[in-house]
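Below: one structure in structure tokens.
Every protein chain except one is present and positioned as in the full complex.
Then we have chain A:
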Amino acid sequence: MASITFDRITKRYPDGTQAVSELDLAIRDGEFLVLVGPSGCGKTTALRMAAGLEEISEGRLLIGDRVVNEVHPSQRDIAMVFQSYALYPHMSVRENIAFPLQCAGLAKAEVRERVDRAADALGLTELLERRPKALSGGQRQRVAMGRAIVRQPQAFLMDEPLSNLDAKLRGQMRAEIRNLQREYRTTTLYVTHDQVEAMTMGDRIAVLRKGVLQQLGTPEELYESPANLFVAEFIGSPPMNVLSATVTRAGSGSELLLGSQRLVLPAGALDAYPELAGADATPVALGLRPEALRDAAGADPSWPRLLADVELVENLPPEKLVHLRLDAEPVVTEATLELAADVDQAAAEDLRALGRGSVLHARLPGTTPVREGTRAQFAVPPSALHFFDLSTGQAIAPQSPRLAAATA
């Protein structure tokens, strides 16, 4: 077991495109770190540099204490699971799993024993004599895992290993991979574009955009205090609602101007944000997680109230997913456009053309009485407000640990 360290690593292709820029990232010994980002963000390139399949343009890569920039993949003592699995089609499952051990020059008896043990751990014993072609997707995935664990390498590298499986199997394999990793406590670098996979599997998550590290933290940290709009909108499903708003001083407290509405913040709600509390008429990007919109009935009366038109109610017991329309301007930045375009190009066009008003998503308990076509009132706990600089997209971070000042 060993740590993997990216020390200011840059990857530049001959045509000048920079896939990864000065990446600083340390995967601790035994840690499961997920590298996540939209397609083309450089995550796979970073992984391939760790594997030794891609040359490093600048910076140092360390496995343990050893600089491995110039070390051949076969000498790095790491195992990789490919998106395509890359099982050798001409070998049986047994031969596939045994291959790394044969390369290491182990004795036949030992190879046999270790393959049997790995196969047993993965439930592959019955399939050992089959060829990969005769296996299902999930079984192939397991064989690829078997080939990785059998050698007990310093680290696992995984390149979107679950993307070829159907949704149900993916959930199951997610748990299996996590369990295996816990059992072997092998340092793992896992690449995916799926934020759900990242959130459920990673000890820590590194979010990458256009080759630049955006934020590194635990799933909770990323969710609770995203470093910028990109991370805020990338992490979470449905994503965070982001609206243009203005923070204004009003009497002893502050107010939020949101479209035609005024949200009165309870006294002290912005204490943690000296930049906002003191200033007058500061434009910000306001971030609201879907679960930050609560049913106004029975909510703390000091919480600001928000009126919105209920456009659509999706029943998803035990929850309701409610689409709301508000006359506030949406925030359209390069980052939001890129995220939308990653889903599909038309979605990005839609976002541009949305014009006046924005659509909000609210996640409410299934018992909440909301009806489509009505105007409803929602309460927003002040502690759930996220503020971002409108021009840079960087989070305006609270000074002291996020205090639940107003949430009684």
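Keep this in mind: a residue touches a chain if its C-beta (ideal position, glycine included) is under 8 Å from a C-beta of that chain, and two chains touch if they have at least 3 such contacts; residues count from 1.
Basically, contacts and distances are computed from a predicted model.
The listed choices are "Arylesterase", "NADH-quinone oxidoreductase subunit K", "Carbohydrate ABC transporter membrane protein 2, CUT1 family" or "Phosphate transport system permease protein"; the UniProt protein name belonging to the chain that is not shown reads "Carbohydrate ABC transporter membrane protein 2, CUT1 family". Among the residues A:P89, A:G251, A:G298 or A:G373, only A:P89 touches the chain that is left out of the figure. Note that of A:K43, A:R151 or A:R289, the residue touching the chain absent from this view is A:R151. The residue touching the chain not shown here, chosen from A:M1, A:A26, A:L62 or A:A104, is A:A104. Within the whole complex, the absent chain has one touching residue among A:L53, A:V264 or A:A277, and that is A:L53. For chain A, the residues touching the chain absent from view are 51-53, 72-74, 76-80, 82, 84, 86, 88-90, 99-100, 103-104, 133, 147, 151, 157.
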